[in-house]
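Here the complex is missing a single protein chain, while all its other protein chains stay put.
Entry: subunit A
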Amino acid sequence: MNFLQKVKNVVVDSKVLSKTGLLRHSSHFVYQPDAKAPVDGPTQKMNMFQAINQAMDIALEQNESALVFGEDVAFGGVFRCSMGLQKKYGKHRVFNTPLCEQGIAGFAIGVANTGAKAIAEMQFADYIFPAFDQIVNEAAKYRYRSGNLYDCGSLTFRAPCGAVGHGACYHSQSPEAYFAHTPGLKVVVPRGPNKAKGLLLACVKDNDPCIVFEPKTLYRAAVEEVPVAPFESPIGKADILRAGTDITLVGWGTQIHVLQEVANMAKKQLDVSCEVIDLVSILPWDKETICNSVKKTGRVLIAHEAPLTNGFGAELAATIQEECFLHLESPVMRVTGWDTPFPHVFEPFYIPDKHRCLAGIRKLIDY
């Protein structure tokens, strides 16, 4: 399943690729490092896969029962997230599984039933669907259906998601909305190294089954100063990354970096003040922060890579109109992927890039 990506990882980095003309187009975002470290103390410059690696290292060290497993995690993972962990913690605690997502999910639930921590990797979010039954019917409902006799709260799934430039149908998907429709799960998406480390540690500690969708294009591209000490980013809490007065921009994952650039463009080109909010947590989501912002600005644009119809933007839009009806100056707008499978060569026309977002802002301001 991961043939393409394995090849990509073997072929070193994008500089070589662009020189040889193999890379078809440059990335659609510019990474915006977090302005401020989440906690005080010494920091280290890291990219996102290194921050995730450090979080798993901490989790394995803090919890004797913690296990890290999935396809190809033993040698370090196809995205390098589990580098060095098997050597440090042994083959019993960091190991490869057979190539079978429903097995990985079911196995993880069983590990978690005993109270041990399970950190399971789905190689790509696109391949999480074989495990959909285990995640939706089993993991999400374990505590509820047993009257709290049994649970699998000590499990965390990690899955690389989102556009990567050339991932096409099965290395680009953003399936968060499928899972957001499932009571019992927690779903989060980091925007960079700090958030990835903090959220992963929060999910490992959390007593409910969690899914972390990691935008894979950020693994290497996102670099920032990350506190060396363990810390947690709260699940269910959105981050206001930039305060503004004219319009609220909501997104998550890579899209946050698109929206921050869009906010600059809007200021410069339209003299519009944007408030940029990273939703961070898809389920449960931070209604209060979003609605307070929209009540203040009166306008909102929601942007995500996943398709429009029934994307998580629809849930936000419905709630915003219900909660902020009298404050809205224009309709709630969604700028998203189209209702098509994620295409290969058409990716630049598919993604909700800065130009589509800026055009959306213009339309809302002129409404």
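Observations on the model:
FYI, contacts are C-beta pairs under 8 Å (C-beta built on N, C-alpha and C of every residue); 3 or more make two chains touch, one makes a residue touch a chain; residues count from 1.
We take it that contacts and distances are computed from a predicted model.
Taking the options "Trafficking protein particle complex subunit", "Bardet-Biedl syndrome 1", "Light-independent protochlorophyllide reductase subunit N" or "2-oxoisovalerate dehydrogenase subunit alpha" in turn, only "2-oxoisovalerate dehydrogenase subunit alpha" matches the UniProt protein name of the chain that is not displayed. Contact with the omitted chain, checked across A:Asn207, A:Thr245 or A:Thr309, is made by A:Asn207. From the options A:Ser27, A:Asn113, A:Asn264 or A:Asn310, the residue with contact to the chain not on display is A:Asn113.
The missing chain, though absent from the display, is touched by one residue of A:Thr97, A:Thr156, A:Gln173 or A:Ser233; that residue is A:Thr97.
For subunit A, the residues touching the chain absent from view are 65, 67, 92-93, 95, 97-98, 100, 102-103, 105-114, 116, 118, 130, 133-134, 137-138, 141-151, 153, 183-184, 186, 207-208, 236, 284-285, 287-288.
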